[in-house]
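One chain of protein is taken out of this complex; the other chains stay put.
Each chain gets a letter, A and B, in the order it is written, and its residues are counted from 1.
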Amino acid sequence: MSLFLFKRFITLIATLIGASVIVFLVLEILPGNAAQMLMGPDASPEAVAALATKLGLDQPAWARYWHWIGGLLTGNLGDSYAYSTPVIELILERLTLTVPLALLAMAFTTVLALLVGVTAAARHNKLGDVGLMGLTQVGIAIPNFWFAILLILVFSVQLQWFSAGGFEGWDDGVLAGLKALLLPALSLAVVQAAILARITRSAVLEVMREDFVRTARAKGVSQRAVLWTHVLRNALIPVITVMGMQFSELLAGTIVVENVFYLPGLGRLIFQAISNRDLVVVRNCVMLLAAMVVIVNFVVDVLYAVIDPRIKASDI
Amino acid sequence: MPLLEVDDLHVQLQTQRGPAEAVRGIGFTLERGETLGIVGESGCGKSITVQSLMGLLPSTAQVKGSIRFDGTELVGLSERAMCEIRGNRIGMIFQEPMTALNPVHTIARQVGEPLRLHRGMARADARKEVLALLERVGIPDAASRLDAYPHQFSGGQRQRIGIAMALACGPDLLIADEPTTALDVTIQKQILELIQGLVEERGMALILISHDLGVIAQNVSKMLVMYGGSVVESGPTAAVFAERAHPYTQGLFAARPALGAPRGQKLATIRGSVPDLIDLPSGCPFAGRCRFTIDDCHATRPPPTPMPHGHAVRCIRLGEVIAEGVLE
Partner (left out) sequence: MSAVPSTVPSAAAFKVPGFWRRALHHRSFVIGGVLTLLLILAAAISLVWTPWSPYEMNMAHKLKPPTAAHWLGTDTFGRDVASLLLVGARASILVGVIAVGIGLVAGTALGLLAAARRGWVEEAIMRFADFSMAFPAILSAIMMTAVFGAGIVNAIIAIGIYNIPTFARITRASANAIWSREYVAAARACGKGGFAITMQHVLPNISAVLIVQSTIRFAIAILAEAALSYLGLGTQPPQPSWGRMLSEAQTMMFQAPLLAVFPGMAIALAVLGLNLLGDGLRDLLDPRLARAR
């Protein structure tokens, strides 16, 4: 098991390094002189040059890359062009919102998808199956920001149970914070849950065709018990694979959904930074997103080994 | 009262191309402690028959007729009542040991499952019982392997585990659906001996399905020969082996390669191929392939003709068949 983990960890580090190179290069080829953009079209060339030097933009690419990596490892990510505050502070502050939001959304997604997927598979080809699958088709088609607006319409405007946006921070208590994140998390979750429910249903139906399901029934295990104790765990492998991929979709979704709810999270920061050409923030945020995705994939790999004892043993 | 009475059993399955009658009017009885073998080619309906005994057919299947187990009618029985019988009063072993066990559960959990389910045993007690069972079926070093997973065992061992699972609650009837077909020849003998021993030891009734006549000969006291969803010949094993009255049975026996035959001797085959169960015409299912076929054979299914020793054959030309057999 530890050898398995070690190998996976090495892959993780290598991927992160690769990602950092790609992120750096992609942003390198963006047109526009950052210093020029910050100063505006009327600035004098000397002023622009002075700012360029100050920001270290006149250095060769590899030097800047190295400088950046060094900064990543020591926690000094430079200062934001737009806000003149250390990027690391900005990011950390935003993360206190986005990480709980993403986790909450993932939790909703998982619970909804498993319930819907397993139930549909249990009622295969009957009305319940058709109805639930129709529902998931609609779920996939709904834009998450529209669903967010609808939720606001119903729960904030009409029923006034929730506020229409904004986040006060965690100072008022965990529950208050979670309440503010509830609608955003649901909007993120609905599309992903619909996709995952379909995957779950397929996976469960596949597993139900396996011989050991027949053996379990021959022992007198009821159909329902077979589903939840024998089938589900075997069906989880494809399901968590998709969940891992969905995490990056979820993070991307925060970019739009945080805009809908005016949440000061990481997604909103990225969006604003891109609009402001705040390259330092963009570079670090994208790197952070990439890192989160890679880490989640690593966790998924570890979960495979936990779920399926054959994987642990074969030491891939 | 017989332990098991099957009367005029019909099973209709839904296939992609429409309904197919997989079992047509099967009947037999089984006393406590009796052993019955069912032999026939693939697709003749043997597995479907026993699966209908266990109620393991897909929900789209239609079962008509009567299956009385220890006085209880199984056809139409509620699923919950059926669950109480399965694994408890009737145990079943399947053909493919490599895929019959759940890969993500330990064998202690799997073998203990019927015990916990039907006997309400606590985990610790079940574990002790599982150990005893595994040792009885011949798993070496069982105590240290209780928490192992199926992939850590060989095919033969997995079949032994399957047998332990089927016997855990001491059923009255054991059904073994081609238990050795997927195993090496050397292991086959061991598994069959194990099953024999357990059946005798516990006084269980046994239904053994095989396409291998040798297996049938050595393990069961009476047998059914099935073809196209019907029983064409039935009776005590010794009688059937001696008489081989039905043309199909003769074909089966003739098709076995004989040791010591001269090189280049062609293997005997039954001419034609197994009929598609979907458009099986009325009449004898073997009609057309059988060299004794006459027009009447296609008309209706032959009724069973009784012969001595409880032997029965469904063939309207039985007289001619036997006559020719005697002359050969």
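Here is the rule we use: a contact is a pair of C-beta atoms (placed from the backbone, for glycine too) under 8 Å apart; a residue touches a chain by one contact, two chains touch by 3 or more.
Treat the numbers as computed from the prediction; the structure is a model and nothing was measured.
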{"item": "Neighbouring displayed chains - absent chain, whole complex", "value": "A"}
{"item": "Chain not shown: contacting residue from A:Glu93, A:Glu210 or A:Glu249", "value": "A:Glu249"}
{"item": "Listed residues A:Arg198, A:Arg217 or A:His230, member touching the removed chain", "value": "A:Arg198"}
{"item": "Option from A:Leu5, A:Ile274 or A:Ile311 whose C-beta touches the chain left out", "value": "A:Ile274"}
{"item": "Omitted-chain contact residue, chosen from A:Leu3, A:Leu127, A:Ala141 or A:Leu159", "value": "A:Ala141"}
{"item": "Of A:Ala122, A:Ile152 or A:Leu263, the residue in touch with the unshown chain", "value": "A:Ile152"}
{"item": "Positions on chain A contacted by the hidden chain, ascending", "value": "22, 30-32, 124-125, 137-138, 140-143, 145-146, 149-150, 152-153, 157-158, 164, 195, 198-199, 201-202, 205-206, 242, 248-249, 251-253, 255-256, 259-260, 270-271, 274-275, 277, 282, 286, 289-290, 293"}
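Just so it is clear, only the chains that are shown with their structure count from here on.
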{"item": "Rounded Å distance, chain A centre to chain B centre (Cα mean)", "value": "53"}
{"item": "Contact set on chain A toward chain B in their complex", "value": "210-212, 214-223, 230, 233-234, 307-310, 313"}
{"item": "Chain B - residues contacting chain A, complex", "value": "54, 56, 79-80, 83-88, 91-92, 94, 96, 99-105, 113-114, 117-118, 149, 151-152, 162, 165-166"}
